[in-house]
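Below is one structure, written out as structure tokens; the observations come after it.
As you look at this complex, bear in mind that one protein chain is not there, while each of the others sits in place.
Chain lettering (A, B and C) follows the sequence in which the chains are written, and residue indices restart at 1 in each chain.
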């Protein structure tokens, strides 16, 4: 449903880039979940532009919880978060020019000119701040259940990060540590040297008035087997649904994904084995999912992010009101790369989809921490 | 919702591989749409295993329309299709062995042993016959509106097909012809010579008791600009949702997808231009979608299909009832490659998602052909 | 969604009065639920016209389970039921005449003449056979959990049945016995003498070429407290939603309903009391629901059913194709009263709504009987 996602846990987002702010309503939370404002702030800080290469737009992302929290805990009724916009410079935008790679023209086709065109309006990446705040609540709750989500910038500007641990036979010790470490990093790579080269390449692109894309790889440990539904509500379907809602994501693959198209069946199948009385797989080409349902191995998927469409170079475009071609330079303040900042958005929407699936499977109280009523 | 997809046009599927049959209910059809049984048969024939390399299971896929059609046209009330199973050999299956790469073990985790385990039961690719029959009704209706969907086997066993026409500046003449031609082919390639080599490679894999995967590329011409919703109901989200419901699909990308992660913004952006009074783009790296909404250019996406998990080679697995490891050879009759057969399934689910989006955008009568009441 | 009801347990119905048959798909069942075909037959027999006053259309309602049951138990994947039509006499219907009180004209407005007009087509009460078959599966499962649903014909043709036991302080012994007894009766009254007078009155109406309406009162014992959601998914909202889907239902009230509009607050409030360590209410004016959520007392609601619109008397109507007035006598075979037959439909849709709420609250396995895996 347009701006609402989920079956039993639902998230509704609203807001615009240059309006009053952005926000979200989460409904269906297990009552009693701790709402950790420090964690929300931490997650928002990971999304926030920072460093030499980033956009000059800086906001503190101060959020207000408008409902649904009482004495520091989720009541179970709708939690509304609102994040005011602060540092907006709307004069940078004109209503009629279709910025290439952006939604300006398609918004015009859909909304007939009534859309708030400033800074992409409702289509702006600014709304991901609301998703990150929502995600922080769920990421915190999932951790209490032993479910840890984390991502790294697997590839950026042609440079690859070191791989995540394979967690073969479901030995997740190393992978879990990697994910926890990544969750603390503002530039999420395992190999700091590779990260430094990525940052250099981003700076080069910026210097040339250009931008770069990348690939985020996400993993989840601690998920129970048997989660997901057949066919249309497969874990892959639900996750891909919300992942493709994230701006700039143009590809999603689970396990070995597109590389599986090149394999033989004997290479792609994950052999089932017994380890310490548990059924596990020896490899994890399928990314922890068989037939759309979790098999207890780490969930693993990758998202391709296109390069930021806002670049300083002159581009060809049209004025869609006057229906004429024009040359054009994007003004406004933009990032030469959003892939590393998108990491926390990917983690957040992953948390939303998984929390929804868990609540549908195990009922309203599924996210209750041990000892919670 | 589990086995139901869609917002205003909904499709519900049911059935098992070795039960009475498989079927689907389509609700929300524009009344008066022609239900062309010949087209349904044609589409089902494209899905059916055929040729030397295919599974020995052969069924005529005779379907019965149980409701929703009156005097050859859709009434607008639910249309239920049922396809009986005929050629089932259930003795090939045992309840306790987790075939690697299949849903046997995850179904056990979810359904506690009550699932129909024979031939994958409800998780079987057999259910895609129902999706194809549903898709045929919608593909026919969309064609009447000038919207043509088609796919080719872009890559299989390491061999690439010729590319689809780029339809730059939205000149779709050649692309439309390619799609129409592909819709008639049982092995859907543009380059017959490449296709012959793919078939040889499939036969080699079969001879070695193995299987291969592939990549299906799909394109759609004739879609209006402005279709899709922001955020969670972006065209990409809806399409990916249903595409990942198709068995064996492990990756989905729109436009240049993962390759965009390697590009600069100046390379990935599609310049807007005027052509014959229409706003078009000079290139189509974004696959016809900006901000989740169609821009009037051809829709273009690719799906990675893993190799058929059922292979004749001995594999390692477990007996999940007795919780012990065992070596195992898949019996039953299986295809060494399903990618080419999956093509018509991809087209069908694409038609479902697009028809739903069109009906939500333009109302109940959006699929009425010219001259229809 | 049109012909699909439910959030996590969904029911989709299809079919027409004079087409191949009617059916339903239930999705989201707890795996392992017993599917008791004898109970389905029993429930269908309660819906079937019988006795001197009933319509002459007689069908055995033989049903086929097309999917979702394996070895006598629900698999948890979609269960499709199909009931063939047998005794159809389509010559009794013409496409253009709007039978007063029926959906012929509104169907024409909505479906532009493509609807199957024979016998009301998809709008026919015939589809309630599918709802009853679905309901039987759920009623059986709920009974295993101690939840008993039952109804009586509280009022018919101006005659009242004896009241259901009040179950004050939640002592449900007598009420439970009443409900169980009613579930065995084809004419569901507590007071057989009142029932005899109702039947006489129905026969009189029939003799005069007319029909009568009535009121069904339904009660449910054994429901846990805390079921339902705030606001839009209140128990009352969900139940009313599906109750108003039943043909002929024109009013629904919970607890004392409209009579509460006449009371003072001091009369309408139900005092909370302790009984054997349980919180109960001394009275049950609110019908077991406060703020949309069950309070552990018996659920109680009433449905008004209008008199059968098909009567033998001459009526004034229009031919909506030729747009002219005409006098008209309904042919076809019809009941002078459907209220007593509607009883089992009311129970069935109540079971659907409650099962959905229970599964959303307690998770997928909420309907598992004791000892079930």
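One rule holds for everything that comes next: a contact is a pair of C-beta atoms (placed from the backbone, for glycine too) under 8 Å apart; a residue touches a chain by one contact, two chains touch by 3 or more.
Treat the numbers as computed from the prediction; the structure is a model and nothing was measured.
Novice: Quick one: say which of C:27, C:165 or C:236 touches the chain that got left out.
Specialist: C:236
Novice: Among C:27, C:253 or C:347, which one touches the chain that has been omitted from the display?
Specialist: Only one listed residue reaches the unshown chain, and that is C:253.
Novice: If the hidden chain were put back, which residues of chain A would touch it?
Specialist: Counting only chain A, the missing chain is touched by 1-4, 10, 12-16, 19-23, 25, 27-28, 31-32, 64-68, 70, 73-80, 82, 110-116, 121-122, 364-365, 373.
Novice: List every residue of chain B that touches the chain not included in the displayed model.
Specialist: The list for chain B reads 7-8, 77, 230, 360-364, 366.
Novice: Which parts of chain C are in contact with the chain that was left out?
Specialist: So the residues of chain C touching the missing chain come out as 1-5, 7, 13, 98, 100-103, 105-107, 109-110, 120, 122-123, 127, 155, 158, 205, 209-215, 224-234, 236-238, 240-245, 247, 249-274, 277, 279, 281-282, 285-287, 289-296, 304-311, 313, 315-318, 320, 323-325, 339.
In this section, only the chains that are shown with their structure count from here on.
Novice: Is the contact between copies chain A and chain B built from the same residues on both sides or from different ones, judged by whether over half of the numbers are shared?
Specialist: Same residues, largely: of all residue numbers at this interface, over half are found in both copies.
Novice: Using mean C-alpha positions as chain centres, tell me how far chain B is from chain C in Å, no decimals.
Specialist: 39
Novice: Two-or-more-chain contact residues of chain A, please, as numbers and ranges.
Specialist: 7, 230
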